[in-house]
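A protein chain is absent from this complex, but the other protein chains hold their places.
Let's look at chain A:
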Amino acid sequence: QPLAVEVLDHLEQLALVDFRDAEGIERLRKAIQFADQLHEVNTDGVEPMDSVLEDRCLYLREDDVTEGNCVSELLKNAREKVEEYFVAPPGNIPLPKLEERETFLQCS
């Protein structure tokens, strides 16, 4: 079953990762085909399992500040910063639509 361009476009926007070429799209198609084998299994009445530790209580510690104050340490790895801020390009600008974006999907 071929994948609609709208779905592929939607995935590129959600993931903020591009398919890059036909191989990338084929990779997804094969992955879906592979995953479809799951539907052979009868799971009636079976509860989904999130974690193998589901029978235990999650450890929660007291809401006390025990460490921190390491601003300079954390800023060291950031490329763009000003004083104690990470600097991002302007936000609230959506990714260009498919027609305007530089993506392989335009050709398909």
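To be clear about the criterion, contacts are C-beta pairs under 8 Å (C-beta built on N, C-alpha and C of every residue); 3 or more make two chains touch, one makes a residue touch a chain; residues count from 1.
The definition used in the following text is that contacts and distances are computed from a predicted model.
Asks: The chain dropped from view, which UniProt name applies: "GATA amidotransferase", "Probable glutathione S-transferase", "Coiled-coil and C2 domain containing 2A" or "ATP synthase F(0) complex subunit f, mitochondrial"?
Replies: "GATA amidotransferase"
Asks: Could you tell which one of A:49, A:65 or A:82 touches the chain left off the display?
Replies: If we include the chain that is not displayed, A:49 is the one touching it.
Asks: Contact with the hidden chain only, please: which chain A residues?
Replies: 7, 10-12, 14-20, 23-24, 27-28, 30-32, 34-35, 37-41, 43, 46-53, 56, 58-61, 70, 73-74, 76-80, 86, 88-91, 93-96
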